[in-house]
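Pasting in a structure now, in C-alpha cells, and then I'll have a few things to ask.
Left out: one protein chain. Kept in place: all the others.
Lettered A, B and C in written order, each chain numbered from 1.
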Amino acid sequence: MAIAEITVVPSGVGPSVSDYVVRAHQIIRKHQSVKHQLTPMGTILEGELDDILALIREVHNATFDEKVTRVLTLVKIDDRRDKVLTMQGKVDSVSSKLSS
Amino acid sequence: MAIAEITVVPSGVGPSVSDYVVRAHQIIRKHQSVKHQLTPMGTILEGELDDILALIREVHNATFDEKVTRVLTLVKIDDRRDKVLTMQGKVDSVSSKLSS
Amino acid sequence: MAIAEITVVPSGVGPSVSDYVVRAHQIIRKHQSVKHQLTPMGTILEGELDDILALIREVHNATFDEKVTRVLTLVKIDDRRDKVLTMQGKVDSVSSKLSS
Partner (left out) sequence: MAIAEITVVPSGVGPSVSDYVVRAHQIIRKHQSVKHQLTPMGTILEGELDDILALIREVHNATFDEKVTRVLTLVKIDDRRDKVLTMQGKVDSVSSKLSS
C-alpha cells in the first residue's frame, strides 16, 4: 500500500480550475480500489502502487481537451513497506503526539 | 492571502518521521496569523505570503538537529490575487460541483 | 512526447544518497527509448508518457533494499500535445530570448 498526492495543472485556462478537479474526481471515484481525499492543494490517493499509477495516468490524460493542450501533473509518492501506511494512520500518529 | 503546502523530509532518520512533523507543528501553532491543516502528505498553510515564507524558513531550520544534517523541504504556493483564496473555499468549490 | 522530472528520496539513509541516484541511472540507461539528463536536483526524462511512467515505477521499486523500507518519489510531468516538446527545445526557447 502506498499513499500519493496528485495535482493536475491545466495550462491556458484559469484562474479557476475547479472544473478540471471535478473531472479528475469523477474518474477517481470510479476506481474503488483506491481511497481518495481532496485537500486544498491536491488529491491524496491510498492503494496499491500500480493501481495509483494507473489512476494518475488516466486523470492526467483526461485533463486534455479542446482548450487544454498542455498539462503539468505533480505527483508525490510515499511508499512504506515495513508496515501498512494509511492516510488516516499518518495523520493520527502526528495528532496523538501533538495532543499528549 | 496565499495557500501553501509544505513537506519537510529529514535525511538520515526514518522510516518514521512523525517526531519531526510534530516539531514543525509546535512551531506552526505559535504563528496565529497563519491558518494550518495537517494532511497525510504535508501541512497546508493559509495567510499572507510573507508570513507563510517566514514560517517555512523557521520550520525548515528547526528540522536540523544532532541526527539530521540534511533537510529536503518541498513547498507549493498557490497565490490568487483577483479574489480571496481560502483552504475551505477551494475544497468547497469542488465539493459543491461534485454533489450537484 | 512528455518531459518529466523524477527525484527519489530513500528514507533512513543519508545524508549522502548518491549511491541511490547511481542505482537509478543504471536502470534509466537501459531504457533507450527515454532520453535522460541528470541535474543537481533530480533527473529529467523525455519520451512517451507510458514509457516514462513505466521507468518511474521501476526506479521507485529499485530504491528499496535491506536498509531502505520507505521511499518518497517526486514526479513532475510536463506534457504538451499541440507541438513536440523536448528538453533541449524548452531550454533553447528561454536562452534565445534571454540573449536577444
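Everything below uses one rule, namely that a residue touches a chain if its C-beta (ideal position, glycine included) is under 8 Å from a C-beta of that chain, and two chains touch if they have at least 3 such contacts.
Given the structure is predicted, the values throughout are model-derived calculations rather than measurements.
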**Item:** Among C:3, C:34, C:49 or C:68, the residue in touch with the chain that has been omitted
**Value:** C:3
**Prompt:** Where does chain A touch the missing chain, residue by residue?
**Reply:** 9, 11-15, 17, 69-70, 72, 74
**Message:** Just checking the interface: what residues of chain B touch the absent partner chain?
**Reply:** 11, 49-50, 53, 56-57, 60-61, 64, 69-82
**Message:** If the hidden chain were put back, which residues of chain C would touch it?
**Reply:** 3, 5, 7, 15-16, 18-19, 21-22, 25-26, 37-42, 44, 46, 74, 76, 78, 80, 82, 87-88, 90-91, 93-95, 97-98
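Basically, only the chains that are shown with their structure count from here on.
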**Message:** Taking the mean of the CA coordinates per chain, how far is chain B from chain C in Å?
**Reply:** 25
**Request:** Could you grab the centroid distance between chain A and chain C? Build each centroid from C-alpha atoms only and quote it in angstrom.
**Result:** 20
**Prompt:** Hey, how far is the Cα centre of chain A from the one of chain B, in Å?
**Reply:** 17
**Multi-chain contact sites of chain A, meaning residues that touch two or more partners** = 74, 76, 78, 80, 82
